[in-house]
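Omission of a single protein chain aside, the complex is shown with its protein chains in their original locations.
== chain A ==
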Amino acid sequence: MTGAGSSSGPDAELRGIRKVYDNGARGVEQVDFTVAKGEFFSMLGPSGCGKSTTLRILAGLEEPTSGEVLIRGEPMRGRPAHRRPTNMVFQRLALFPHLTVADNIAFGPRLRRRPARQVAEIVGSMLDLVDLAGYGKRYPAQLSGGQQQRVAIARALANEPAVLLLDEPLGALDLRLRVQMQQALKRIQHDSGTTFVYVTHDQVEALTMSDRMAVMNEGRIEQIGPPAELYRSPATTFTATFLGDTNLFEGTYEGGLLESEGIGVKVTGPGRAVSVRPEHVAVGRGLTCANRYHGRLEDVIFQGASTRYHVRLASGVLVISERREEAGSTLTVGDEVETGWDVDAGVVLNH
């Protein structure tokens, strides 16, 4: 699906977006990013971080206090939602309860005065796309949660938007259905070739589906990049702790050593903190890694494919280790153990 406009530039671009509410509530402090054509881009952050507001600004449902939105290179300032080449899948779906599935999907094309035959074609192909062929005559209330979800996506895609905006669309589904829908979404995105901007507070969702993602906090973007990059090399303490679990040691740096809560951690360079993922932390006896500490094994949590160890150091600091191998199987709660990691495993953070 190729739309109008330049084919080389990004599909969506946000420049210096700020949103201040009258009542003083925080909206968005400063947001800049671009989304390439056909990209699956996610905004991830805790509730109230401004991700949904940013999405609504993209949709034109809210005007930014300052800053600019460009869709396919075209400035959107002053253009209301109904005249933007974006469409949205709402958190609460917002399917029209008084219209059938087919009429819900036909809503946009009809407003655009497409001839009846073309509308029928669009509805048919959309139902096929979301695997709901034959469900056109049903009402939304007669569908299951996952089916309603797919109708909402079909309805938003029926307008052939330049960018599809998704506001936590899977939030209401149970875990099993959510995983199924994640796969379905990826497939739909691939098949339709549409650019997706996806908002979620669920890091697994963002990590598994996105081509690139932005981690947001308190109205600002903490970091943007591919999921693996953000996970492996977080730039801020927020990203490090929000994405996955980590052992975070904050302190002062001096001569290759970060002094934190009574222990010294050898690090690769100067910084305010160091983050060590549990899977990089060893536990046992006679360790050889550069950072080694004595402690008492406080808890062993079997998780199936891996096992977690909570080691309490003499200084009181809790270190978490996650191991895949069976080596630790001889360890039991209360044992005096060693725990440690290589210098390279620690990611030094300055913010």
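Everything that follows uses one rule, which is that a residue touches a chain if its C-beta (ideal position, glycine included) is under 8 Å from a C-beta of that chain, and two chains touch if they have at least 3 such contacts; residues count from 1.
Criterion: contacts and distances are computed from a predicted model.
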Among "UgpA_2 protein", "Sigma-B regulation protein RsbU (Phosphoserine phosphatase)", "ABC transporter permease subunit" or "(2Fe-2S)-binding protein", UniProt-listed name of the chain not shown: "ABC transporter permease subunit"
Option from A:S66, A:Q118 or A:Q142 whose C-beta touches the chain left out: A:Q142
Contact with the hidden chain (one of A:H82, A:R117 or A:R324): A:H82
Which residue of A:R77, A:R92, A:R232 or A:H351 touches the chain not shown here: A:R92
Absent-chain contact - pick from A:D32, A:E63 or A:E298: A:E63
Touching residues on chain A - with respect to the absent chain: 22-23, 59-61, 63, 80-83, 86-88, 90-92, 94-98, 107-108, 111-112, 131-132, 138, 141-147, 155-156, 159, 177, 180-181, 184
